[in-house]
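Heads up, the thing below is written out as structure tokens.
Every protein chain but one is kept in place in this view of the complex.
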Amino acid sequence: MDFDDTPDEAAFRAEARAFLDANRPRKDRARAAPRYGEVDAAELARAKAWQARKAAAGFAGITWPREWGGRGGSPMQQIIWNQEEAGYDVPYDVFLIGLGMCIPTLMAYAGRPVLERYVRPALRGEEIWCQLFSEPAAGSDVAGLCTRAERNGEDWVVNGQKVWTSGAHFCDFGLLLARSDPAVPKHAGLTAFWIDMKAPGVEVRPIHQMSGGSHFNEVFFTDLRLADRQRLGAPGQGWKVALTTLMNERLAVGEPRRPDIHDLIALARAVAIDGRPAIADPAVRLKIAEWWADSAGLAYTRFRTMTALSRGQTPGPENAIAKVVNAARLQAIAAYGMDLLGQAGAIADPALAPMAGLFQDGLLAAPGQRIAGGTDEILRNIIAERVLGLPAEPRVDKDMPFNRHAPAR
Amino acid sequence: MDFDDTPDEAAFRAEARAFLDANRPRKDRARAAPRYGEVDAAELARAKAWQARKAAAGFAGITWPREWGGRGGSPMQQIIWNQEEAGYDVPYDVFLIGLGMCIPTLMAYAGRPVLERYVRPALRGEEIWCQLFSEPAAGSDVAGLCTRAERNGEDWVVNGQKVWTSGAHFCDFGLLLARSDPAVPKHAGLTAFWIDMKAPGVEVRPIHQMSGGSHFNEVFFTDLRLADRQRLGAPGQGWKVALTTLMNERLAVGEPRRPDIHDLIALARAVAIDGRPAIADPAVRLKIAEWWADSAGLAYTRFRTMTALSRGQTPGPENAIAKVVNAARLQAIAAYGMDLLGQAGAIADPALAPMAGLFQDGLLAAPGQRIAGGTDEILRNIIAERVLGLPAEPRVDKDMPFNRHAPAR
Amino acid sequence: MNFAFSDDSRLLRDQARRFLAERCPASLVRAALDAAPPQAAALWREMAGLGWLGVGLPEAHGGAGLGAEALCVLAEELGRALAPVPFLSGRCLAAEAIAQCGSPAQQAAWLPRLAAGEATAAFALAEGAGDPSPGAIRARLRNGRIDGTKLPVADGMNADIAVIAAQDADGPVLALVDLAGPGVERQPMAMIDPSLPHANVTCRAAPAERLPGAAGWNAIAALLDRAAVPAAFAALGGASAALEMAVAYAKERHAFGRAIGSFQAIKHKLADVYVAVELARSNAWYACWALERDAGALPLAAATAKVSADAAFFQAAKENIQTHGGIGFTWDADPHLFYRRAMLLAHALGGPRFWKERMMAALETANAA
Partner (left out) sequence: MNFAFSDDSRLLRDQARRFLAERCPASLVRAALDAAPPQAAALWREMAGLGWLGVGLPEAHGGAGLGAEALCVLAEELGRALAPVPFLSGRCLAAEAIAQCGSPAQQAAWLPRLAAGEATAAFALAEGAGDPSPGAIRARLRNGRIDGTKLPVADGMNADIAVIAAQDADGPVLALVDLAGPGVERQPMAMIDPSLPHANVTCRAAPAERLPGAAGWNAIAALLDRAAVPAAFAALGGASAALEMAVAYAKERHAFGRAIGSFQAIKHKLADVYVAVELARSNAWYACWALERDAGALPLAAATAKVSADAAFFQAAKENIQTHGGIGFTWDADPHLFYRRAMLLAHALGGPRFWKERMMAALETANAA
């Protein structure tokens, strides 16, 4: 075991840090908290500018081939970049889904002309991509989706509705999964496409979240025409394409959302219980210790993943672990932070609540974290079935033609 | 709401207390803990003597009809008796299953000659009854049992094996559920009987539990012959009979097993942390407070049940609540008590461990509490389906003839 | 022994539930998130008309002549409906303080008007972060005038008067302040549940009149104990409603070809919520009895009920959202209304740590162990 950089890694880290120092201020935890909310026009512009600058300097798509504008670097370089960038005040990453999930899927299934046209602008932050899988009646059960894609001569015509589309309101293109054959079992009747989000027949309506922002959207398709060249994979192979996309989701291992254990420690130092800092109270210490053990465990699990990645191994279920632990802990830490504030715990006013309302914001965001990108329940299924090898549940719906299912409600 | 006795209730309580004072010493929590273990011959003799004395004084079968030796009293009188008896040092109740479950089932399904012969001796503690339902391959799934009962002329012949039979080694009679027709769906092919545990063809083998004792048994049947008059209910109606028995199980609401919250408080007063009683430590206080809230909630839930019973209502799912909360809390409290003992937590020697090893005994008994009489998982199913009305899981086995099932392992 | 609500109380519950189903639908609560809607004020007046605001107050002063059971039944039903009205602060804290500690003149001046809904009163104890304690009161009462800042104050923007905790020469006291009078400045403030508006109230030499019966911390603590009981019922009502909503959705919503309520992950989660709610219910009932009959048992019973109900409400509210999945996380769906209210209630009279410590102190005092 060795936590030190190799000379090559150290050189790359120094290069990354020099670039970051020259371009961004350091992050300041004590300053106003990142609010869980919408990305406004100004933030979007900042995000695009930052992505363009990273791409120009060779820090976007670090592991991508040079042919597509990447650096052709190693997974360890990507990890080092992520570690370094996390220390700086950078705009909200609106490219995560596009660059982490959509473009890799395109690379696996689209023809060369499509890649020539779309990969570089995406990497430079000029065009943003979203993922259009979930539907009102197909959340956890993605393969239960109803949006129809019907052949019409050489083209396809799409009608239906998607939901929970992150960033659809500022996206240019999207990856669509639709039902092309309702007469076969549910997983067999799907086809994947890429679409232009600005095309006629696409309507985006932001969803107002309980946490205040509108990061997610409903997307409606009314006679949206797609050329057959927008198809990804063969007709009926859409589920396979979707699995490629979802597997790439695992690579995008994120930091835990705030308030995290460090924020709780900061709060416990700042507020008093019986005239002493809360962190001196044995009950508070016990809580912090237990969360610290989990937080440290997750951080070191990420190191295990990085090491595996750097050896060219495919990432395992670590992201399922991280998400299931982080989301529940976020909710618990946020609630406990409010508890430490006593009678003022329910104050959400950022001017009055400690740390600009970070704990109250986190409490309102936590339920979404437990749902979006795989619910707690689905993630436990994934761990149990794909990691531990426990048998799947008997499925009443799996082999039945989709159009003979009871209507999903 | 009124926690005071009515004049009638007060009179009965005084009568009960006078009888108890005259016959038993008060319970002393500080004395050696009840060990989870076997009932030896001396304890069995004490239990029988105490039951005989109660029966003679009219305090056994308080709600049973006078015709069968009961008092013909009210449910509230039974409750008052239970409250009062709990304050005294009485022998282990070996009659709970027989009088609480088996005899009531007999009363519902057996003919008068059977009742004339068996009810009074059971009530006087002269004969003890057990329940023979579970099998090695049919634990939570009781209806999956394999023990065969085959017609042989006027008689039945039983072959097979039961398991987890509480007290079978000291029981005289038992309630048996067996498969009489394997060619029909599992719930439809069962028949119930009462049997003589001393008959040829019945062999009882105690099971050595992880907690040390041998309260449970395996019972083997080899060509056990039963007269048709030992049948309860019609052939194939055994599941219905079993449900009667299991419903009566709910009436037998027990006290939480020890160590309970009171024991934990006693321990926290007795041991020191940093030179002060542990109960002064805020972390300890927080733990105790949370368990206290649950313990009090269960105690008052029992009052709600008692009130419902006293109004002639059938008891609801309260016992499922009590068992699911008590078993998990027993495990948690036992482990936490050991934590308070620090480096001495793992000492199980009753001469050296505080409170005669109550916490260590409880820790070893707790896993059984979470399993016996319905696992945590089965109880949550019962609450979800029977109380909340959530739909059952799809069952692959329910309508298939039993002899076409995959062999249970 | 009889551990159940009286027939009268059950009738009152049925009446309240019908009334609130009509007058306080979720749409009204949702509207109140943005700004106090006129229907909320109308609801309050109608509640006064039904005598609800006078429940438990002396009949001589406009009270309705009903006791703790009625108060708790109403609190539970208002909690179940998430009614955007200041019942807890106005009735259970402020009016209760005047009823318990006010002079006959103060009672005669205010209780009839409060019971009739002609005036409302706020209760101002908190001064920002920290749990209730004598030392946490820094506002000062000198020569009939109060100086200090109180926040959060429920209903502080709207109320006519406030019962304010302050230190005088002898220690903590309660005093009446005219909120529209001189020396009072109020600012609205955002709470996690905006449907019950709160204010930041600053007094600068604001004229104040002591409640003579409220001398010392124990009198204030006793008021908190009394208020904790209806507060627990409010949380219990919210928890029950959130559980019912989750169960209904789990029966109706299908995934993977089955109602999601047939999956053990959902089934057992909701069974756990049910267990928590029923334990909280039993604790709340006992506290109601203690409030009505046994002052000695009240501190422990009230704290136990409050801790139990707040925890059950939070659990029910968060698992209701989880059961709903994505839709449960939207502004336009109802589950977040319960989640917000659960957190508001859990901090309204001091946070969870405060009530657990109060429970332990009472447990040791009662020698109940």
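First chain written, first letter: the chains are A, B and C, and each begins at residue 1.
Keep in mind that, in the parts below, contacts are C-beta pairs under 8 Å (C-beta built on N, C-alpha and C of every residue); 3 or more make two chains touch, one makes a residue touch a chain.
Keep in mind the model is a prediction, meaning the values are calculated, not measured.
Asker: Please work out which displayed chains the absent chain touches and list them by label.
Answerer: Contacts of the unshown chain, counting the full complex: A, B, C.
Asker: Where the complex has a chain not shown, which of A:E126, A:E385 or A:D399 is the residue touching it?
Answerer: Considering the complete complex, A:E385 is the one touching the chain left out.
Asker: Given that one chain is not shown, which residue among A:A47, A:V324 or A:L358 touches it?
Answerer: A:V324
Asker: Looking beyond the chains shown, say which of A:L20, A:L226 or A:M306 touches the absent one.
Answerer: In the complete complex, the chain left out is touched by residue A:M306.
Asker: Which residue numbers on chain B touch the omitted chain?
Answerer: The list for chain B reads 134, 136-141, 144, 163-164, 207-212, 216, 271-275, 283, 331, 335, 338-349, 352, 354, 360, 363-364, 367-368, 370-372, 375-377, 380, 393, 395-398, 400, 405-406, 408-409.
Asker: Which positions on chain A touch the chain that was left off?
Answerer: The list for chain A reads 1-5, 9, 76, 79, 262, 265-266, 269, 279, 282, 285-286, 288-290, 292-294, 296-301, 303-304, 306-308, 310, 318, 321, 324-325, 377, 379-381, 383-385, 387-394.
Asker: Touching residues of chain C against the unshown chain: what are they?
Answerer: Interface residues of chain C facing the absent chain: 263-265, 268.
By definition in this document, only the chains that are shown with their structure count from here on.
Asker: How many angstrom lie between the CA centroids of chain B and chain C, rounded to a whole number?
Answerer: Computed value for the inter-centroid distance: 41 Å.
Asker: What's the distance between the Cα centroids of chain A and chain B, rounded to whole Å?
Answerer: 51
Asker: Two or more other chains touching the same residue: where does that happen in chain C?
Answerer: Each of 258, 263, 266, 353 in chain C touches at least two other chains.
Asker: Two or more other chains in contact with one residue: find those residues in chain A.
Answerer: 283, 396
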